[in-house]
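The structure is given below, and queries will be raised subsequently.
Only one protein chain is missing; all other protein chains are in place.
For clarity, chains are labelled A and B in written order, and residue numbers in each chain start from 1.
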Amino acid sequence: MMKSVKKHDRKRDERFAFAVIKALSLTTALVLLLIIGYITWNAIPALNWQFVAGTPGDPLNTGIWPMAVNTLLLVVLTLAIALPLGILAAVYLKEYVREGPFVSVVRSATENLAGMPSIIFGLFGLVFFGKMLGLGWSLANGTLTASIIILPTIMRTTEEALKSVPQSYREGSLALGATRWQTVKKVVLVSAFPGIMSGLMLAIGRVVGETAALMFTLGSSDRVATSLMDSGRTLAMHLYMLAHEGLSVEGAFATAFVLVVVVLAVNVTAEMLANRALGRGGRQIGR
Amino acid sequence: MASLTLFPKAGNKASAEKRTERIIKGGLMLCALLSVLVVLLITVMVFKEAWPAIKQQGLLNMITGTSWKPTAAKPRFGLLPMIAGSFAVTALALLIGVPVGLATAIYGAELATVRVAPLVGRMAGILAGIPSVVYGFFGLMVIVPAVRLLGGTGMGVLSAGVVLAMMILPTVISVSEAAIRAVPGEYREASLAMGATKWQTIWHVVIPAAKSGIMASVVLAIGRAVGETMAVILVAGNIPVIPKGLLSATRTLTVNIALEMGYVRPGSLHYSALFAAAAVLFAFIMLINLSVRMITRGGSR
Partner (left out) sequence: MAGETGSRSMVRAEGLNLYYDKLHALKDVDMEVPKNSVLSLIGPSGCGKSTFLRTINRMNDLIPGVRVQGKVEVDGSDIYDPSCDVIDLRRKVGMVFQKPNPFPMSVYDNVAYGPRVHGIKDRAELDSIVEKSLKDAALWDEIKDRLKKPALGISGGQQQRLCIARTLAVEPDVILMDEPTSALDPISTGKIEELIDELKKRYTIIIVTHNMQQAGRISDRTAFFLLGQVIEEGPTYDIFHRPADKRTEDYITGRFG
């Protein structure tokens, strides 16, 4: 029968297509493993106390201590600004107003921000915070610029988290005579907390990895920033300078390794939190 | 109107509570408006700073000018080499990255077992989280030497394209995978019930049904590749000439800004010309954002 011949061909087509798909998928996995493996392997010899605690002024010129501190400062300050703003903006969009022109304008602006290249944020920080507000190259400027960068991430993940809070919680609270804000504060946000934290993790990853936006806002001084007006260099910026100027390959590997570890930690935590947000069934919140 | 207050000691609290609610609502609205404000500020800032150069040089002249010599005695501010550079590396990145990413998405959504499937999303998450500068460094240490075997310095269109291809993978994978997963199971069942093979079902039913999501993933990937700076700067060679081939060095719009903004004198023509480059980039990204919106909106109907 002619049909059986055709069937045979189709089977062969399918086997071929699936083989190609599997090979290409494997490529993705290999790319990831190669990046992580290559950097880790080469970083091992450089990971020592000198690297961790030293400063670039030391003879071996590899210490990352000031950059690590600057990165931490930047992350903490940025979250302190962007987290409340982003959460409150999302609360407004999800809990206070209905879909309409206002919401869609805000949403499209947020999407535009999310798709904006880092370098544009860098220029904005340079001109607006640096020149017009007189912040120059400083921790303050870097913080404000980075806050704008992560604002869309925090807004989006918070909106998602709010969406997953059962409507019956809101109704139960409102029916008891609680105000909107009491309902949001005491029931909705607390219940959306793990989801929001998962977004926070993504935001941390973004700030830690950011370079182009910080070049002209935070600057690249290799000392610990001791005031908001000090310039400072983050780990990612440090890696760029080491790689671009060929200063220390060993130091570059070790710095890249630290960045990759941070990314992995952030991803794992985000996923754990997201899973917790999904399996909310028997979960508890405090008062 | 009779008071309905229940707790006597709450007394006059009701009106105070209402006022607090109003203040809170106003404050929340300001937070929501922040992103609108920032987008407006960015738009105004980019074009305002770019204006002197555009006025003096002419927009068309800048876009079609093939020579970028900002510090020469008779400075030239042609942006075409950078536009061509951005285009070349992005096109190459798509050529390599989209098939790999799409195949991975199909694998994750259609072929992988329940235990393996989540790994695909996790891989995309980690790839998306790795900082640009780490990709650039990896490219510099691994891709560039490999490309050098083909001749030249190794820095150029090919290296940048390969590095960018890796960087757009997570975008293509996660957005496409979500689109494929969103295709209703009944479509698959209907096709399989008619005797189609799994592959025929995927190719003729599932992928066409997920078309708009897949297109959105590609457009988002274009945005990511065009906007990337730090990874490209380390592997592209950065010479501002129109690339002649895969191995020639190239400079993108983003790299042009990053390399020269550090030493340029604010207010000078050179400074303004860099903002003109940023304005071209900005306009392109806006176009991308708009396309994504249109594609996803059309697809949801």
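To be clear about the criterion, a residue touches a chain if its C-beta (ideal position, glycine included) is under 8 Å from a C-beta of that chain, and two chains touch if they have at least 3 such contacts.
Here the structure is a predicted model, which means the values were calculated and not measured.
Considering A:Leu47, A:Ile81, A:Ala178 or A:Val249, the position touching the chain not shown turns out to be A:Ala178 (whole complex). Interface note: of A:Leu73, A:Leu151 or A:Val187, the residue touching the hidden chain in the full complex is A:Val187. In the full complex, the hidden chain is touched by chain A at residues 98, 166, 168-179, 182, 186-187, 190-191, 280-287.
Methods note: only the chains that are shown with their structure count from here on.
If you check the complex, the residues on chain A that touch chain B are 10-11, 13-14, 17-18, 20-25, 27-29, 31-32, 34-35, 38-39, 42, 85-86, 88-89, 91-93, 96, 105-106, 108-113, 115-124, 126-128, 131, 148, 151-152, 155, 177, 179-181, 202, 205, 208-212, 215-216, 236-237, 239-240, 243-244, 249, 252, 256, 259-260, 263-264, 266-267, 270-271. Chain B meets chain A in the complex at residues 6, 17, 20-21, 24-25, 27-29, 31-36, 38-39, 41-42, 45-46, 49, 99-101, 103-104, 106-108, 111, 120, 122-123, 125-127, 129-138, 140-142, 166, 169, 173, 197-200, 203, 220, 223, 226-230, 233-234, 254, 257-258, 261-262, 266, 275, 278, 281-282, 285-286, 288-289, 292-293.
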